[in-house]
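Take a look at this one; I'll ask things after.
With one protein chain removed, the remaining protein chains of the complex are shown where they sit.
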Amino acid sequence: MDSRYINWKKAILRVLLYFVVINVCLVILYPYFVMVCTALKSRSEIFAMEGTILPIKAMWSNFVDIWYRAPMAKYMLNSIIIASGSTAIAMVCGIPAAYALARMKFKGQTAFLGFIIVSQMFAPVVLLIGIYKVMQIMSLTNSLLGLIFINAAFNQAFTIWLLRGTFMSISAEMEQAATIDGCNRVQAMFKILLPVAAPGIVTTLIFIFINAWNEFTVALCLISTDTIKPLTVGINIFNGYNMIEWQYLFAASIFAIIPVVILFMSIEKNLTSGLTAGGVKG
Amino acid sequence: MKQHKPYNLLNKAEPYLWILPSVILMAIFIIVPIGFVFRMAFSQVTKAGLVKGFCGFANFSKVLQGAKFGMVLKNTIIWTILVVVLSTVLGFILALLLNNEFKGRKIARAIVVFPWATTLVIQASVWKFIINTDYGALNTLLKSLGIIQQNVNWTPTPEAFFGWEIACGIFVTIPFVCFTALSGLQSIDASYYEAATVDGASYFQKLWNITLPLVKPSLTVATVLNIIYVFNSFPIVWTITKGDPASRTDTLVTYLYKLAFYNGKQGEAAAVSVIGFLILLVCASVYMVSTLKKGDE
Partner (left out) sequence: MKKIIAMLLVLSMALALAACGGSAAPAATEAPKADAPAATSAPAAPAADGKVTVTMIAAQYGPKTGDWWVDFEQKFEAANDGIDLVVDCVSWNDIYTVVNTRIANGQAPDLLNIDVFADYQADGLLLPAEDWCSAETYAKFYQAFLDQSVVDGVVWAVPDLASARAMYYNKDILAEAGVEVPTTWEELTAACKTIKEKCPDIYPWGIDMTTDEGQAAFAYYTWGNGGGFVDDNGEWILNCAENVAAVEYAVGLVKDGLTNSDPANNTRYDLQDLFCAGKLAMMIAPNALSAQAGEAGVNYGFAAIPNNSGTSVSAGVMDRIMCFDNGQSAEQMAAITAVVDAFYDDEPYSEWVLMEGFLPATSAGGEACAAADPAMGAWIDIVGSAKFYPTAKAEWADVKQGVIDVEQQALLGEDVQTLLDNLQAEIAG
């Protein structure tokens, strides 16, 4: 009797779990469903009196047209360069800092952690004028390299906090042993710590990549040459003076999601176990 | 412990060398621009954006005397609290669900990442498109399901609009919280739960006494950064209402954006952002004093 009751309860819970998860997924997917449907409609159909959910006549050509109407391939390549470059620089600067914070004791440690948080407290919109000035001094306006640096800097806070947590949760014993064996700290970090912390590093990678991929405000102001615009800025060409071409805007946006989702799917396993490490020991 | 002095000095300097690249990167690209904001906040700035000299707290007093400022500040606080609290709670619940083993979990997780992988401007545009009274997708959907007969105006009042903006804010913030929490959940050793089950603890007792304390550290960092990002969030409100009508849906950032680029008052806009910064600073200090110290021991 008892065990049957438990089985029933389990089954009901399972059904409930599926029910909730499926519904959550449906809600999350709904805006994307709308995007795809709208991207497939013709302009007149979007604003028709009696709208339908699905397009009456699917205009697959919308998905093709955008590649001719705007240098989409170029935009996408620029976005990939910016996001990858920012990720690389943010890691190169962030890993040593996180390592020092996790493994060494020094004066101003807490101050530095606070400084990192403070650096995040101004909205990019507010910083535009100053950023432009800096870029101008360094001759980096209107260049991808400038955007790469900016995105790397903006993501330092997340990188350092997350990696610090990851490193702290990994025991230092192995590294100490390696040091005794004649490794210096840099070697010990590369050989021992980083391989173990790989999941955390992957996690950070995707965080930075997504943020840089989605950055809009700074790119808008720094980049003026059409051929080096990232996707977020470039697709505004469909947001014209007289009308917004929803079908093109959404079609382009769908393409913009694909690379990020592919990247995520391919490292999903690492992402979760990586964040783990960041969390255990605060 | 006796050591050679030069070695000792090098030893002392070492940590600073490790953090140096990061410090340089942030100093040049964030701290210097922040300096410009402060300079503008205390300067007289012409409409075209030229800085004309120090003016003390004139910009601040103008901002604080502005008829709208109190309301905008209130909006910002409501916006930040609702978005952060609700997205944290919902994201955490979602993480609890996704932490179960079930078929299609990988797909479900990939779907949850979608809102995060989409630029906010586009995300907000879609929502604006969905809730539109006349050609919105929500009305079309409900009509074809037979739930409503006539188009419904989903945004009859400024408050309703603001509510939708908050909903949109929550929608895009959930994935971030969810994955942070999920990672914390996965790290919890199953033996804790087994012991508790033997002791006869209920599900909620286990959640309260085991899960929450263990997930807390990873959630607090995420929450603090979240508060800052949400407080300063610009694209959602800007895309959906631009703060209309009459600043009823403005937050500090959209308000200062209009001040700077529509009214040509960049000095006052900078002052608004400094005020916002001070508010965040106070909140963050409270957090740092309470959590950081504990964590570092």
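We call the chains A and B, going by the order they appear; numbering starts again at 1 in every chain.
Going forward, a contact is a pair of C-beta atoms (placed from the backbone, for glycine too) under 8 Å apart; a residue touches a chain by one contact, two chains touch by 3 or more.
Note that the structure is a prediction, hence the values are computed from the model and not measured.
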> Where the complex has a chain not shown, which of B:11, B:61, B:100 or B:133 is the residue touching it?
Replying inline: B:133
> Of A:24, A:59, A:113 or A:129, which sits in contact with the chain we cannot see?
Replying inline: A:129
>> In the complete complex, the non-displayed chain touches which residues of subunit B?
In response: 46-51, 132-135, 153, 155-156, 158, 161, 241-248, 258, 260-264, 266
> Can you name the residues of subunit A that touch the chain not displayed here?
Replying inline: 43-44, 47-49, 69, 77-78, 80-81, 84-85, 87-89, 91-92, 128-129, 132-133, 136, 139, 141-145, 148, 194-196, 198, 201-202, 205, 220-221, 224-228, 236-245, 270
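The rule is short, and it goes like this: only the chains that are shown with their structure count from here on.
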>> Taking the mean of the CA coordinates per chain, how far is subunit A from subunit B in Å?
In response: 15
>> Considering only the defined contacts, which subunit A positions touch subunit B in the complex?
In response: 14, 17-18, 20-21, 24-25, 28-32, 34-35, 37-38, 46-48, 51-53, 89, 92-94, 96-97, 99-101, 104-106, 109-110, 112-123, 125-131, 133-134, 149-150, 152-154, 156-158, 160-162, 165, 185, 203, 210, 213-214, 216-217, 232, 246, 249-250, 253, 256-257, 260-261, 264-265, 268, 271-282
> Where on subunit B does subunit A make contact in their complex?
Replying inline: 12, 14-16, 18-19, 21-26, 28-37, 40, 49, 94, 97-98, 100, 102, 106, 108-123, 125-127, 129-130, 135, 137, 139-141, 144, 171, 179-180, 182-184, 186-187, 214-221, 224-225, 228-229, 232-235, 253, 256-257, 266, 269-270, 273, 276-277, 280-281, 284, 288, 291-296
